[in-house]
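Every protein chain except one is present and positioned as in the full complex.
What follows is chain A.
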Amino acid sequence: MYLNIVFLPLLGSLVAGFFGRFLGGRGSGLITISCVGLSFFLSGLAFYEVGLGGSSTYLYLMPWLESDSFHVDWAFCFDSLTVVMLIVVTFISTLVHLYSTEYMGGDPHLPRFMSYLSLFTFFMLILVTADNFVQMFVGWEGVGLCSYLLINFWFTRIQANKAAIKAMLVNRVGDFGLALGIFGVFICFGAVDYATVFALAPQLSNSTLSFLNLEFNALNLIGILLFVGAVGKSAQLGLHTWLPDAMEGPTPVSALIHAATMVTAGVFLLARCSPLLEYCPDALFVISIIGGMTAFFAATTALVQNDLKRVIAYSTCSQLGYMIFACGLSNYSVAVFHLANHAFFKALLFLGAGSVIHAVGDEQDMRKMGGLRRLLPFTYAMMVIGSLALMGMPFLTGFYSKDVILEVGYATYSSASHFAYWLGSFAAFCTAFYSIRLLALCFLSEPNGSRTLLLSASEGSWPMGVVLGILAVPSMFIGYLSRDLFIGLGTDFWGNALFFLPNNISIIDAEFMSTGVKILPLCLSILGGLSSFILYRNYSRNLFLLKTSILGRKLYTFLNRKWLFDKIYNDFITQNTLDFGYHFTYKSIDRGLIESLGPFGFSNVLLDQVNKSRSWHSGYLYHYLVILGWSNLLFGLWFIFGFKFLPIQVLFIFIALWSIL
């Protein structure tokens, strides 16, 4: 049963991929949906057994590679953390599969699409069920590949091509760090399986490791390197640039990969490594700082984006920042709780956005929408639910996790946590602002689209509606229902899956904070939402004036161009590297220096010498006589004065000069 959870999606993918042309779109859709659905059903059973029943499961398949002391197995480990991820992944994946059959229904490549989606699910499941770092890396890279293929699904579009390459390359920068982290784990612990590594972590908390000729605390170094991997996958500040661009892919892909599952892999990694990270205080410091900054940065950027999907993408980025920063504060359970909650309402938002885009003829610019409230009432309702949950309105799902994250941020008494707390609180304001802005621009404002578009706009058929309806339920209630299970005080749900150092537990302080601090983020959210609502409803003219004023224009441009990250990366790093590769290494050295000093220099010199010595054989007697005379004279001198007067080296130099001249 446990093995089936992982391998059923692969089966579906292979069948749909290789036999898709015989099965057709509907057939392959049916097969993949049933495989993933069955996998979801089994995950539910696994959740019951492992999560609620508290019986972790370990499955051993076969040895993978054994070389000297490096030993890796194909093995699966199901503990509470894994089953939570299993439920989330397979649930969202099933719904997205169902949604895609309708959303992509007209696409002739539907079997391929379904196959990719299932393959993605398979790799994601490998990632979460792995019992060692290397196997986790398989899933990690595998989802990267699927993300590449899915972003690039409409492969004739040059933007999709660029976005796909960018996603994979930026992710590989993260993978580079992760791989180095895994090497470090092996060097320090002599093993790469979780059980050994985590058991040994406390013993090695004082060991050092030399990296780039500098001496580091081993665990801190490993923690930071692993975190670099998480930065890449979870689109944290610095390596986030791929996520908004990845919105070039079809919308169901954005919902599944770039909101609910793959981008949370980084958070999952941090949570998984909690027994290790707990002994790396410096790494935790870095993690919480970066997480807080990401939450802030992405939220401000989302304020002024005009592309419907990009707004949600930046929102995802910002929410991931929250999760990472919760991990940095050692509140892994809160992070995972937010991860699960976020998956539901963000998938809802993305699929709702997909529904909107579907209805208005693939238009993504929010400025060209408007007035869709009456045309798409159901989608509107769903988007409102998703947005309110995202803003953390009381008693909706987001409220239970997001507020707790900010609370523990305040209740952990360190500079990093307060730094993150204030940034996070401001990000909460921005979140509410852009969520309402999105609703206002798309649904509430005056219609701005063309007449034909608006006339033809209508809700999608039943699979899309059903999926949205199903997702709305957990978006509203799952936080309330599972709060005590996941982050309740004294819950034993997590067992050994997550580990907190007793010193780092701050959830109790968070529970007994003063009410003023507790409701501050909520007040900020409400304030943000209200101000956005009022501004976009009645004062859009003032907003326009603000935007065109000198200062406002600068700020707007800065935020709208995403803090100019892309420009710096493109102009200063990538372009210079490429120029170096062409002008310096290829043109100057390979085709210049080496060739002219090497084979062609050699043949030229040889040819030159041969031509010169040929001219000596002129056939004139007096030429030969001159040479004869000169050499007689030289040899005579040599015989008379011996080596002292005319060392042999001088003679050689003379001959050499003679021959060249």
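The rule is short, and it goes like this: contacts are C-beta pairs under 8 Å (C-beta built on N, C-alpha and C of every residue); 3 or more make two chains touch, one makes a residue touch a chain; residues count from 1.
As a working rule, contacts and distances are computed from a predicted model.
The listed options are "Cytoplasmic tRNA 2-thiolation protein 1", "NADH-ubiquinone oxidoreductase chain 4", "2-oxoisovalerate dehydrogenase subunit alpha" or "E3 UFM1-protein ligase 1 homolog", and the UniProt record of the chain not shown names that protein "NADH-ubiquinone oxidoreductase chain 4". The missing chain, though absent from the display, is touched by one residue of A:Phe22, A:Tyr48 or A:Phe70; that residue is A:Phe70. Considering A:Gly12, A:Gly37, A:Gly142 or A:Gly528, the position touching the chain not shown turns out to be A:Gly142 (whole complex). Residue A:Thr585 is the one among A:Ser55, A:Thr585, A:Gln609 or A:Ser631 that touches the chain missing from this view.
Within the complete assembly, residues 62-70, 134, 137-138, 141-142, 145, 148, 152, 155-156, 158, 161, 164-165, 168-169, 172-173, 175-176, 179-180, 183-184, 186-187, 209-213, 577-578, 580-582, 585-586, 590, 594-595, 598-599, 602-603 of chain A touch the chain that is not shown.
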